[in-house]
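For reference, the structure is listed below as structure tokens.
Only a single protein chain was left out; the remaining protein chains are all shown in position.
Per-chain numbering from 1; labels A and B assigned in written order.
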Amino acid sequence: MATEAVVEQGERETYLNAVYGLKSWLLTTDHKRIALLYLISITFFFFIGGFFALLIRLELLTPGGDLVTADTYNKLFTMHGQIMVFFFLIPSIPAVLGNFLIPMMIGAKDLAFPRINLLSWYLYVAAGLLMMYTILAGGVDTGWTFYTPLSTEFLTTNVATSAISIFIAGFSSIFTGLNFIVTIHRMRAPGMTWNRLPLFVWAHYATSLIQILGTPVLAISLTLVALERLLHLGIFNPALGGDPLLFQHLFWFYSHPAVYIMILPGMGVVSEVVCCFSRKRIFGYKAMALALLGIAVVGFLVWAHHMFVAGISLYAALIFSLLSYFVAVPSAIKVFNWTATMYKGSIRYDTPMLYAFGFIGLFTIGGLTGLFLASLGIDVHVTDTYFVVAHFHYIMVGGMVMAYLGGMHFYWPKISGRMYPEAWGKLAALLVFVGFNLTFFPQFILGYMGMPRRYHAYPPEFQILNVLSTAGASILAIGYLLPMVYFLWSMRYGKPAPANPWGAAGLEWQTPSPPPTFNFDEQPVVTWDAYNYDEIPEPEEVPVAH
Amino acid sequence: MHTSPAVVVDEHAHDNPALLHHFSDERQQKNAASLGMWIFLATEVMFFGGMFCAYLVYRHWYFGDFSAASQTIAILPGAINTAILICSSLTVVLAVRAAQLNRRSQLVFWLLSTIVLGLVFLGIKGYEYHDKFVEHHVPGLNFSFVEALPGHVGAMANPHHAEIFFSLYFALTGMHALHMIIGVGLFSFLAFEAWRGRYTSNYYTPVENSGLYWHFVDIIWIYLFPLIYLIDRHK
Partner (left out) sequence: MANHATTQHPTEHISTVGSSVTIWLILLMCTGLTAWVAFIDLGPLNTVVALGIATFKATLVVLFFMHVKYTNEKLTPLVIVSALFFLGLLLSLSMADFATRLWH
């Protein structure tokens, strides 16, 4: 039952206390509240996906397949992948930070379509419930990639329900992307020109382009798999002359650009953080914006590099290999420009900046190993080994998750109105960095030495590296748990945050912390460029929680 | 790059009850809704596009068998259906025009006409599906295909490849029919609201945007007609 807040004398009305009651949250159209709804749900799924990772790493402590059977192991890595990709990483920064900040960053009261925003969350929840049902009903073991004919013909597990679940989650993603694009085009405040937009907004614009153009192809791929399974259509059936590779083409047409959905928002966060904690404007603003768009567009040209050994023609393999080299160029430009931004900057080592440092280094390693994989000769040797597993975890976890944590720390004062404890923040960042590298660097070596992925048993000579990897995972887990604990702690005991604790540039920092429901009392008129750090004084003292 | 502020504040804008609070004026709201619908149609292009890709691949590989399969589908219902959809696009255009000119009864009439045409389309489609069922051309359901290969004396078409054609046939036309059903539902809602006087020359955005959706579904069929019904008919 929604009740109007009794605002005590002197207590300012914010989006958190404007209305109370469960209904006011579940039927909200305030982008900030929807962002928090997403925060809770994706954190829940992070735990579930992490739980499956834990079981995987426990099994891999010993060479024999002794903890679980091979079939169960197949389910573990499938569910880990599906949940982490579709229910954690793809929504993460856009649905939480993007939803919360984009209207504020452009000087708007809300997104263009607040009700569709709420619908996106409900679609996500519906998809999540169906996925939980799938897990409880015995799981899926196709691999997150759903390859045919295994997924259409041979399995008796819950392929259809997980496909439908991801289909629905895909529409949640499409509607978020649609909302962002229309918002950024139509809702900017006077004076907020394209050239003055924060790179965080540009990054989400590029991400939204991918969500709009790529996700529907995933939707049709899953639909065709479900139809083939349920109605026995024969589109991918080799017995009829169908081609399983057709499914792979359709699937990877989305799923490769999807990995850029899972990095571009992180790059947006890193740009904001690096500029703030170097107290400098970004080096090469236009190049950075164009690089974001470049990654989004070129990312659509490279998908068959996931199929080099699947049976595509050599001619196609050569084309896709060449195109895959091109996509590294805009990413490299970004890494150079962040570095150049920091050069001769006034660096502060607050927690968000530590995560940004981690992102830049680990993303570079992940990206460079991607180039190894783009090379046909090397790929034949390391495909389907742990080398690939290490490569994509370096980018998705070492990159995106660290950017997500950095962004959560950077924007926590704005979201909650409280400061988190900085010493604990630094400790958690250190544990995440150490734990991450200990988990995944040995996997590069394992893959190069030949250990296949998706196997629950392996030759004994690989054990020591696997043990190191599992040890790293334990440290990483603690690093992830700490912020959850101290963020919750800070909501009651953290020092109240001023409007702009970091002295950061951007319209979002000119609202109180937490902001009022409609963000701005008067619509701002923008007359300055982004990252105008030469005009913004350093914060006198960054408040530290006691 | 263009530098253009997004908003002009209109003091009288809040007189219009259709204006939502987070927009500065009606123009911004209308432009946002319009852009939103066009982007949604872009997603639909990619959605159907995946199936067109599958069709393209197999037509390239199995042209003869596709041709044999296509020629078992009667042209006349398909051609009539194409004409019906074109007529329905006209009724949609006239409905939008009626809304723009504030003519409520005309608007309702053209919306209802669109619905009727849509239902006739679906009816004919059902009749075509029934034909396919009777001929055992439904994949997975006692599928059997014994036809000559067009243009090759004495050769028979490959029934497996024909089954792939029919899988695509049902997937493509079925998905299209689903979109038609959604369109009919949408227009039914519009007709009811129009009858209640909700749409005037001041506010007819839902009519216009639903019209865009309907035209898009028509365009999909414009491509499906030759691709499904008219493969190598001269043989």
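The rule is short, and it goes like this: a contact is a pair of C-beta atoms (placed from the backbone, for glycine too) under 8 Å apart; a residue touches a chain by one contact, two chains touch by 3 or more.
Quick caveat, the model's predicted, so the values are computed rather than measured.
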Option from B:Ala83, B:Leu141 or B:Ile182 whose C-beta touches the chain left out: B:Ala83
Touch residues of chain A, complete complex, unshown partner: 185, 213, 217, 243, 245-246, 249, 253, 300-301, 303-304, 312-313, 315-316, 319-320
Sites on chain B contacted by the missing partner chain, in the whole complex: 16, 26-27, 30-31, 34-35, 38-39, 41-42, 45-46, 49-50, 52-53, 56-57, 60-61, 75, 79, 82-83, 86-87, 89-90, 92-94, 96-97, 100-101, 201-203, 211-212, 215, 218-219, 222-223, 225-227, 230, 232-235
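Just so we're on the same page, only the chains that are shown with their structure count from here on.
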Chain centre separation in whole Å, for chain B relative to chain A (CA means): 35
Touch list for chain B against partner chain A, complex: 1-7, 9, 21-22, 24, 28, 31-32, 35-36, 39-40, 42-44, 46-51, 53-54, 57-58, 61-62, 139-141, 158, 160-161, 163-164, 167-168, 170-171, 175
Partner chain B, residues of chain A touching it in the complex: 108-114, 116, 174, 178-179, 181-182, 185-195, 212-217, 219-221, 223-224, 227-228, 231-235, 237, 239-243, 246, 249-250, 253, 518, 523
